[in-house]
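Note that one protein chain of the assembly has been removed; the remaining protein chains are unaltered in position.
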Amino acid sequence: MFLIIELTGIFFFAVSGSLVAARRGFDVIGSMFLAGVAGLGGGVVRDLILDQTPATFTNPIYFSPAVLGALLVYFFTPAVQKLQRLILLFDAGGLGLFCVTGTMKALTFGMNPITAVLLGVTTAVGGGLLRDVISNVTPELFNPRDIYALPAITGATCTSLLWALGWFTPLSGVIVAVLVFLARLASLKYGWRVPMAAGHWHKEHSNPPNDGPQRHY
Amino acid sequence: MFLIIELTGIFFFAVSGSLVAARRGFDVIGSMFLAGVAGLGGGVVRDLILDQTPATFTNPIYFSPAVLGALLVYFFTPAVQKLQRLILLFDAGGLGLFCVTGTMKALTFGMNPITAVLLGVTTAVGGGLLRDVISNVTPELFNPRDIYALPAITGATCTSLLWALGWFTPLSGVIVAVLVFLARLASLKYGWRVPMAAGHWHKEHSNPPNDGPQRHY
Partner (left out) sequence: MFLIIELTGIFFFAVSGSLVAARRGFDVIGSMFLAGVAGLGGGVVRDLILDQTPATFTNPIYFSPAVLGALLVYFFTPAVQKLQRLILLFDAGGLGLFCVTGTMKALTFGMNPITAVLLGVTTAVGGGLLRDVISNVTPELFNPRDIYALPAITGATCTSLLWALGWFTPLSGVIVAVLVFLARLASLKYGWRVPMAAGHWHKEHSNPPNDGPQRHY
């Protein structure tokens, strides 16, 4: 049951990786690679921190969603104008599932509740972050026009609370994941935001300087 | 004592991360995330290499400087024209402290002196490097207009020497950190440099080609 939920999350992130590869004009091998990094990266980082040989590398089945995602995107490439929306949709699905499974796995390894939340969030945002970093775009995580990490933080906190109360079941876990997914989509649709890092700049000027990425700040 | 020094270093890097977030126009959650990565990234990499569960994830107190840094930057955002200077200032503070604590931690885990220096440098430059990489700017480490890694390498070497001679104390450690900090600031003020990677290009032309980041070289 846990494996099915985890593979579904990997699949969602993998598809988002292949869609980014399509959008950036990479080839199908790059697509598989980016699907693998997006789908498996968060979990590998989590397992390294937990001082475990990553499950990904002990059981090759974890790689099948990446291959499947790349093939799906290859055979059913969406129209260009739909790409962005689909990337965000699949990314949101992975985010919801991984903030639950990541937190749960940390808890089963005896981490304290706060650490487990932090590790769950790391798992949830890690795959998408690595996907964006290695394909050389500013991570979606930092997009100030919607909220990304906040639903994952909330979902991981709920998972940790449910676990402490003894109410964590596959069903309650999936419910949390679906709520995180919906919150993320709602933030995209309605432009929910949190305040900017630079507090008082809101009033002064709405466009803080955005360095070109190749320049030193 | 060691914890206080380490938390101070984390705080310095965390503030630099939040200032980068402010400069790049990220929101306050992104600011906390970047503060966490900048402050904790170097230590996490060091602990993974030492085959330890990162201290960061076993004791949640390590996350408090990141939250504090993001809040400080939010409530006391400096003027735009002061941002660059403050980023470099806080980064230099973290660099000085981490090249000492990183080397020391590697030595306490029984690493040989040379390895400990390399691991200390990794700790010192790792947080800033990850901060810059995930916010999609060319790392400050590679800025050829001043010296960045060299003070950290020197500080880590001094720490390793002091340790071997039995003269390493919290006081001598802090003195090394302050000297590294001052050397870094002096290099920024006086434009100290080391030779370019491409030795003989100095004479031929002063502007080697700088690829746009999205192009393949």
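For reference, chains read A and B in written order, and residue numbers begin at 1 within each chain.
In this text, contacts are C-beta pairs under 8 Å (C-beta built on N, C-alpha and C of every residue); 3 or more make two chains touch, one makes a residue touch a chain.
Treat the numbers as computed from the prediction; the structure is a model and nothing was measured.
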Omitted-chain contact residue, chosen from B:I61, B:I114, B:A164 or B:L182: B:I114
Touching the absent chain when the full complex is considered, from B:M104, B:V137 or B:C158: B:V137
Chain A residues that touch the omitted chain in the full complex: 18, 20-31, 33-34, 44, 48, 51-54, 57-58, 60, 63, 70, 73-77, 80, 83-84, 87, 133-138, 140, 143, 145, 210-214
On chain B, residues whose C-beta touches the chain left out of the figure: 48-51, 111-112, 114-115, 118-119, 125, 129, 133, 136-139, 141-142, 144, 147-150, 153, 193-201, 207-211, 213-217
